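With one protein chain removed, the remaining protein chains of the complex are shown where they sit.
To keep things simple, chains are lettered A, B and C as they appear, and every chain counts its residues starting from 1.
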């Protein structure tokens, strides 16, 4: 059973075979709180890899699949079939599995971005999930306790009316043309329009930054003015993203995402300023958040530590403040709370967990930004695309 | 199966019933890498709590025990009996279970300090474990990747001959007499000599700091000069620890541990200086470590990131640098590597994992410090006690 | 004499009477290295303030002026007349004095921005200074030793070809409409188009950020796309500045300046990324700078400390690393090096010290940004305005 005494959810996985980073992350996330049992998988499109990977993970022979269609069909037919599936394939392989499993009545946990194209994302919205199957998009940064806290603080008015939102996600791993080396598959598909869609850095990390700002502030984006660049010679997709944002109600923002900024590993950072106060949070040291009430000293809030405001109801804190939690725990919170939703006792999480609608909005953001960038950075409304 | 394809170890737990912090931590640690299945437990000395806790964790009725003796006997007799047990009771309840399970041929994972008294620790050393059952002491901070890296760097001579070791572990949660409030059981037993032993802060956190310094530097302590204080009126054990250290070979150190230092949550910090360089690491931001080669700029090493020295062979890195790992992952590394030891394929970890001998040394450290403090801070050799 | 044994320069001041912040700063800056003697002043347009302030500063009665025209005339006529004058009035009062003193053959040290309008700045360029009188614009941040170091590192190719430049200058002191309170003269003129010119935050601090990026990278700006906002109701000039930058040669940048970001005092920060490395510097802790060679650990360079690259020839380091220097010392470096220029032995500084041309470029930046912002953030070339 799960740590909280609830029954475990039977889980399958599409993608995530040997050597895949994000599949591994999803598996750990599913284990941390004990809410899932991984029992089936179509872990690779290459049959031998699928089989070896499945065996390694202890899957029963007859539940190691080599195609997701087959898996959806077979698992839906079993009495003890999976109740949820994690889709951890490259972007262009999200739509097919998501459709197949939802229509088979199996809950879907899907990596971001939701699809490779806005068109696909919209088609997903039209699907009729069988038996009310649910969908979770793993914008995992929303699972950090202090991100939840930040969202509640903004909602409660602790910052006053939001004016300025600065969000950034710099990395450096694509500073050189590693995708042309032949031995960096993760770099390869992420820089390939056929598999990633029209956005490079903007789809891979820009969309995380966008979603984080959206999640915390609750502000709806009106329009973007974007300047996307591919700095590395021969690269087909953007590796640096500069965007100005206009939000409904008048707030303004900037978003910077880069994969060519030496010295930055995963420097996701959000800063939000209102007429009463400001908040600053970084994911590389995620157990701390700056909070300033205008005219008072800066306060360093800690995850679950002494605070000047009530804790966020929805945050999942596992260990005492001062003992760091990290990326995997934040990811696990999405898994654990989605397990509650699946079991029918997670109503309070539904509004918080990243949804299909968030996924579509993310694709609008990507699409509008690419259009703007192709159009001399003209202000482009998300509602136009 | 475990993430790495190895079979799972059947695990039991003594202590760790509802509301207990450290039992929960051990369970999560056992799950993260998928190496264990929790199948039995004597989770509380209070039968109802034991039963309710066991049920909540999905244990079979017949494997929920109310005494550890019974559990050791019954599990040893089962074909599918547990192969390892986690002991997560207060200090004075470590010795009995450890003896019982080791003599029953069941591997033991024991929280620190190893026992409440040095005498008990030494008796433990004399036990003949059946079938070569192994013992792991969960000095969990040694599982942090950069702590492993630090150990290897020191061993490789990157710092030259070590001269100065500064280690500290300040907290603030006992600033006020919460143990006298009647509703802080964790504070209560930790400040009670009958359950904690002769040391308060020194046993609870000082021993972690000591072990960390020992693990990283490899230096053997010759003598301590200690000044232990109980600042809070009515407190029976020390809540602040000042110690000067002399190491074999001439290095010198200082150790500070405190539970009454407002503004410190779990500020474990180690700084090591040799004649060629220095290292600095903090557990509240554990994915970063300062390394200075004398005469060159300080370098900020990151967990698994770009480094100027080869990575530590024994570190367990789960996700890319820049994505933080934390306390639970470090703890899980001990569990996972001990699982390898149990399975017989973890020879390379045996010298690294905190052992019974480390536990005895920790008790010598506590005992010598208490004696020194009672004796006008006289230099007291660990070998004297 | 000056600390270095050179003779002192006779200095006058226009503006900077009682209560004025920036005049005080200029005076301290002139004293630190001992290169100047303040001997004359038109410290206020209000005669009594001028007189009282002059007396307080020990000026001789006959060298306390109430108009800068008179001062320029009288001092130029004296045998022992001033050799340099500091102009520390509000922006719209820069042009007149600068012209008067230059035409009188007196060297000018002028606070930034150079004038209130681009037109005035250009007119200044056409002036024929008598006797080759020189002009210094106090973009004081260029005086920080590590900023000089950064400039040399970029120039030497340590970062490779520059791709991305992120610069920001957030403050919070105008979060509320203090300029409407009647007792904040500094806020009042800075938000008044008649005295500040067409830019608010962009002129006051955006231009500092712009100049800093320009100084360090050497990159020439091609065009800006700007979104300027006045968030505080009733405010006549921008208090938040979002700008995307395109540099000649293909580098891209972002500039954020804000006076309404609670929790930021003077958070000027520059980050520069090339294809070989990155640099990061903040003025609120200016004695440290991050330098990353791609693929190696981040290094924390210190002012004058152990470095992996030769020190910048032009930096003025006064005390050992680890002892912090600050804002006043950086400012003093401009004064001191300009003194060398005046004495005729500062040829190596002339290319470094902010000049009239830099001032005109700053005004182009302001003007182009305001135009862009008024024109739906259209990319606007600096050469167009």
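Rule of thumb we're sticking to: a residue touches a chain if its C-beta (ideal position, glycine included) is under 8 Å from a C-beta of that chain, and two chains touch if they have at least 3 such contacts.
Treat the numbers as computed from the prediction; the structure is a model and nothing was measured.
Counting the whole assembly, list the visible chains that the omitted chain makes contact with.
Hidden chain, whole complex, touched shown chains: A, B, C.
Would you indicate which residue among B:264, B:314 or B:364 is in contact with the undisplayed chain?
Of the candidates B:264, B:314 or B:364, B:264 is in touch with the missing chain.
Looking at the full complex, which residue from C:67, C:180, C:266 or C:355 touches the chain that isn't shown here?
C:266
Which chain C residues would touch the chain omitted from the figure, given the whole complex?
1, 3-5, 8, 21, 24-25, 27-28, 31-34, 55-58, 171, 264-267, 283-287, 302, 305, 318-329
Could you pull out which residues of chain B are in touch with the chain that's been left out?
Touch with the absent chain occurs at residues 159, 163-164, 166, 168, 172, 175-176, 225, 227, 229, 231, 240, 242, 244, 246, 250, 252-254, 256, 258, 260-264, 271, 273-278, 280, 290-294, 298, 376-379.
Given the full complex, what residues of chain A touch the hidden partner chain?
That gives, for chain A, the contact residues 291, 295-302, 305-308.
By definition in this document, only the chains that are shown with their structure count from here on.
Using mean CA coordinates as chain centres, what's the chain A-chain B distance in Å?
Centres of chain A and chain B (C-alpha means) sit 34 Å apart.
Between chain B and chain C, what's the gap in Å when you average each chain's C-alpha atoms?
55
Which chain B residues reach two or more other chains?
302, 305
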